[in-house]
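The other protein chains are all here in position, but one chain of the complex has been omitted.
And then subunit A:
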Amino acid sequence: MTALLSLSGVTAFYGAIQALKGVELNVNPGEIVTLIGANGAGKSTLMMTICGNPRARDGRIVYDGADITRVPTHEIMRQGIAQSPEGRRIFPRMSVYENLLMGAHGRDGGEAAETMEQVFALFPRLKERTAQRGGTLSGGEQQMLAIGRALMSRPRLLLLDEPSLGLAPLVVRQIFGAIRDLNRSTGLTVLLVEQNAFQALRLAHRGYVLVNGAITMAGAAADLLARPEIRAAYLEGGH
């Protein structure tokens, strides 16, 4: 099987500081892959590098058979990759409806309306709040909106950056459940960046562990969950 997304030898820098050190990572079509790691390991940087901001200094990022390492960010996002960024970053003063429409930017209206119905089916809570201002939603609802907004572009690959951040365990389960349903019913490929390693590994098919900008472990999610060193580093005392 050829990977939908593959990174080989990717490095990235913030000024003189090296944030990614030769990352090798593959995401196959229809998979949920999770990238776990501690604070500051470079998880979000890796996510952003896929989107071209910051640019990878070395290495290659191939999506759907095409090299996207040097493609401008907005072009990458139009090729079927969508991102729910860290900290959700919804538009606080715009209504839920407007937020969702922003996700369908540059697409025709009929298609957007159809996709929006699918988003509402996935997160019925959003449908009740279409006229409400994004900034007045609860944290969980904002996360649903951020994922919904990303889905509005009908992506083949969904990048989720820490969807569990600052949410109650019940809400996290709800959101992860929605991601699992989406993956099963539509075959959507998901790359999930998480600190909440236990939940993420239970949801994902495969996982990667990022330490100080380098991948240190990779494998099936169930195997990683059982590894004692993973348990010690990320799970003990965790959720």
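Here is the rule we use: contacts are C-beta pairs under 8 Å (C-beta built on N, C-alpha and C of every residue); 3 or more make two chains touch, one makes a residue touch a chain; residues count from 1.
Note that in this section contacts and distances are computed from a predicted model.
When the unshown chain is looked up in UniProt, the name that turns up among "High-affinity branched-chain amino acid ABC transporter permease LivM", "Protein translocase subunit SecD", "Phenylacetate-CoA oxygenase, PaaJ subunit" or "Hydroxymethylglutaryl-CoA synthase family protein" is "High-affinity branched-chain amino acid ABC transporter permease LivM". Residue A:Met77 is the one among A:Ala3, A:Ile61, A:Met77 or A:Leu188 that touches the chain not shown. Residue A:Asn53 is the one among A:Asn53, A:Ser138 or A:Thr216 that touches the chain not shown.
Mapped onto subunit A, the interface with the missing chain covers residues 51, 53, 72-78, 82-83, 85, 89-95, 97-98, 101-103, 105-106, 130-133, 135-136, 149-150, 153.
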